[in-house]
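Only one protein chain is missing; all other protein chains are in place.
Chain nomenclature is as follows: A and B, assigned in order of appearance, with residue numbering initiated at 1 for each chain independently.
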Amino acid sequence: MGILAFVLGFTLLFFIGHIVLHPNATFETILIRNFGLLAFLLLHVILITGPLARLNNKFLIILYNRRHLGVTMFLMALIHGAFSIMNFHSLGDINPVKSVFLSNLRYDSLIHFPFQVLGFTALVVLALMAVTSHDFWLKNLGPKLWKALHMMVYIAYALILLHVVLGAVQNESSPVFFGSILIGFITVASFHLIAAFREKTVDMPIDGTGADFVKACMVSEIKENRAKIITVSGERVAIFKYDGKLSAVNNFCRHQGGPLGEGKIVDGCITCPWHGYQYLPENGQSPPPFTEKVETYQLKLDGDEVWIDPRPFPEGTAVAPIEIA
Amino acid sequence: MMEQENEFYIGWQEHAPSSFKSSRKGFFIITLIVAIIFGITYLFIERPFIESTFDFGNLTELEGTLVEYPVFGLKTSIDDQTVTVPLVGFGKFDALPVLDRIRSEAGDTPLEKLKVKLRGTIIQYRDRMWMELTEGNGSIIEVNTMDHLPERIINNKGTKTVIGEIIDPKCFFGVMNPAYGKIHKSCAIRCISGGIPPVLAVGEHGEFSDYYFLVDQQGHSVNKEVLAYVGIPVSLSGDVQQVDDWNVIKISPGELQTSVLIKLDNSFAYCF
Partner (left out) sequence: MEQSISILIDALGVYMFIGLLFAFWFVTVGVKKLDVGAQGTPWHFKLILVPGSILLWPVLTWKLMAKNHE
């Protein structure tokens, strides 16, 4: 609801602003610019939510609603694209879609490059993501293909940046246009870099090659119904403490790769903080009717020290939890 | 603090803990503020729009004599001033089918001796008026024969070099706003490809002061030949002619790539 109010509010402000300040602007021009701007703005918001949620888990609440933002952004881009094609390419001597590609043929030049082709291509990429945003597609395309498809948002972002710089920015005189695009890009890039850097330093890798058991952590380091994430033999493992017991599973949620170790035991299940997918701690299996499974690990206690066997059991293997004395 | 760290929320739960809710609220407010600042800034820095109009939805009748050179138009009198109103078709097309129809209706009478009444949609920017024959052949209201030929002014003004942008006049003079530069380039190409006569607007960045119809040395249309040079800054040389209230520049399409038309390809200044 918030998104819809945001879109309507911005559009209203933009139209009133034009009527007051630029009464000569045509309706289609205002419409095309409004929805282009909105899509561009929302794309930045979407790109920032991922790293923001990794930096502070309180923002996971936005991540959970990211698909709604994504679909809204696509619809904004679609209105922008459809009206541009109607305005600039229809009622002519060739098919409007062909006109997008064949009117300006300066593919050899950067400055004169047919920027609408870049926007059109980006719109196709965004369409692929928007139409597959429902979980049906995640399940039936498989997480790998789905994730690959949705990582294409970065390709779309690159295409859109070029589309704007080689298009709208060239028609304007104020350096503020180029400046704000640059600020947007720097913001998105910084969030990604900071999140990646923080993730790298958050857990110290334990070299477990060759050893039977390696020391993971102290029991006291793990909070009740929560986990500690460690890295052994290049894999991240989440060690959960619950009901006076300890269990270890692979940290990587099979839904969208969320960090299970940042989740919590809810109703006896490890619950992923991203979308709430659940696994039983003692065997790494999602409770029926779900079928997701993660690898499990053997733990042992030495006094207050938790030791782990770095060799994972196959996904969904039952491992008896160890009791804390 | 401890309490906050223990809070946990996943999207399908009905009630989010307050710390999550306030994060969402904070994020929403920041986004809103950025959007409002950006939107308002945009309104103030975007390039001003010219005062061109397209009288969409209203049909106007004009009476006058027909001209074929340099483009199909109607010479008429507005506020005691004789003006030539170039005629274009619906969409991105010329109005030549209407001209053919008038010709067939007139039979043996030369075109210059016809007095016609046409109905269409007015396109106007300052003192330049164009008309879209929106209804095609239905735009022809009356065709009469006169007994005298109308007066025409044709002055040769020598060779000139002019710098500007080749625009499609239908959009430029009112159908779209703005209708020049990179964004409008492909639309202008479509219009000129569809027969709308190419016009060189002298000046740049929408600050245009003078207009020239482009024709070849024989006075024929050069629509196909100029397509690659539309919507970019160009320098053109040729014999300039005043035809009634319009200017014409006669270019050599064969030399477009070399001498007559110099593309200012390296003008990166055009970007910003």
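Methods note: a contact is a pair of C-beta atoms (placed from the backbone, for glycine too) under 8 Å apart; a residue touches a chain by one contact, two chains touch by 3 or more.
This is a predicted model, so every value here is computed, not measured.
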Visible contact partners (per top-of-document touch definition) of the missing chain: A
So which of A:H134, A:K147 or A:K223 would be touching the chain we can't see? A:H134
Across A:F101, A:F185, A:F213 or A:W307, the one contacting the chain not displayed is A:F101
Missing-partner contacts on chain A, residue numbers: 95, 97-98, 101-102, 105, 107, 127-128, 130-132, 134, 136-137, 139-141, 145
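Definition applied: only the chains that are shown with their structure count from here on.
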Can you tell me which positions in chain A touch chain B when the two form their complex? 2, 6, 10, 13-14, 17-18, 21-22, 24-26, 28-29, 33, 37, 41, 45, 52, 56, 58-62, 64-65, 87-94, 99-100, 103-105, 109, 111-112, 114-116, 166-178, 180, 223, 263-264, 266, 271-276
Can you list the chain B residues touching chain A in their complex? 6, 8-13, 16, 19-21, 23-24, 27-28, 31-32, 34-36, 38-52, 54, 90-93, 176-178, 181-187, 189-191, 193-194, 205, 228, 231-232, 265, 268, 270-272
